[in-house]
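Here's the structure we're looking at; comments come further down.
With one protein chain removed, the remaining protein chains of the complex are shown where they sit.
Our next item is chain A:
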Amino acid sequence: MYSSMSMCMNKTCNLEILGLCFTVSINMRCICPSVIFGEDVAFGGVFRCTVGLRDKYGKDRVFNTPLCEQGIVGFGIGAAVAGATAIAEIQFADYIYPAFDQIVNEAAKYRYRSGNLFDCGNLTIRAPWGCVGHGSLYHSQSPEAFFAHCPGIKVVIPRGPVQCKGLLLSCIADQNPCIFFEPKILYRAAVEQVPTEAYTIPLSQAEVIQEGSDVTLVAWGTQIHVLREVANMAQEKLGVSCELIDLQTILPWDTETVCKSVAKTGRLLISHEAPITGGFAAEISSTVQEECFLNLEAPIARVCGYDTPFPHIFEPFYIPDKWKCFEAVKKLISY
């Protein structure tokens, strides 16, 4: 019988503790014992996600690896192929690229190319993701678009502690290799009441967080909180009713929920921190105009980062903040 983690017994929990301790804990005691590894995982991790796990579960299950992302993911794939539930941590999503070959050419294609003889479905890769106020080029990136183009993996991004636990547990249980991006700004900022028992949130299902009739707003991760404010502003200042959707899973994504909403509202705004060109909003926009062309009252709006590397001192100007999104809603309404 699973006994609750002492720090999260029916009280408020922030994303980092919730994000890891619970979910990994739950998996670690289940039939298929998990291993969690990566740089600095043993002492608790640079974001404290793995604090306490080594003492509780042992050094053979919670361990440091050498500083080598291609090794971390390659090792994780091999462990998963051999039957272990492998949770590989990449210290920042900005550093995932050395592992790109292992993720795209190996993990994603393992089952297909072997005719289902072999697979690495037991692999979950976790990485801190997104802007944090001062992260600059290499501690702020949102690389989901690179991986959205890769059939065979799943890409999942939670907006808060409750979703983090449910989605991460789903990823770990899912028999496909998953990449789980954790919005690092929310590690300390987001605090929520989280149920102590295990629960999963289904993958590839977008959530309509708030219903509305005039404009559909789509985002994921941190940007959901920005759009929530924008929805309030739109209601108060413009009398406009917004329907807010958290995509949650980037790949495979829930086209049905988004298209159903746009068929109703006729207006769509998609927002993400990642640069606009080739960003995931482009895929959503393209699919929606195919499926909902005659429903559209205005061109689909994308409010995203500029096509620059993520800057340091210019972050306040770079990010798709609520004013930019609010302005875009105004244009959608008045088209």
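The rule is short, and it goes like this: a contact is a pair of C-beta atoms (placed from the backbone, for glycine too) under 8 Å apart; a residue touches a chain by one contact, two chains touch by 3 or more; residues count from 1.
Note that contacts and distances are computed from a predicted model.
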| item | value |
| --- | --- |
| Options "Vacuolar protein sorting-associated protein 16 homolog", "Nuclear transport factor 2", "2-oxoisovalerate dehydrogenase subunit alpha" or "Centromere protein P": UniProt name of the undisplayed chain | "2-oxoisovalerate dehydrogenase subunit alpha" |
| Of A:124, A:176 or A:285, the one touching the omitted chain in the full complex | A:176 |
| Touching residue (missing chain; options A:71, A:278 or A:311) | A:71 |
| Contact partner of the left-out chain, one of A:89, A:119, A:182 or A:273 | A:119 |
| Residue among A:252, A:278 or A:309 touching the omitted chain | A:252 |
| Where the missing chain touches chain A, by residue | 33, 35, 60-61, 63, 65-66, 68, 70-71, 73-84, 86, 98, 101-102, 105-106, 109-119, 121, 151-152, 154, 174-176, 204, 252, 255-256 |
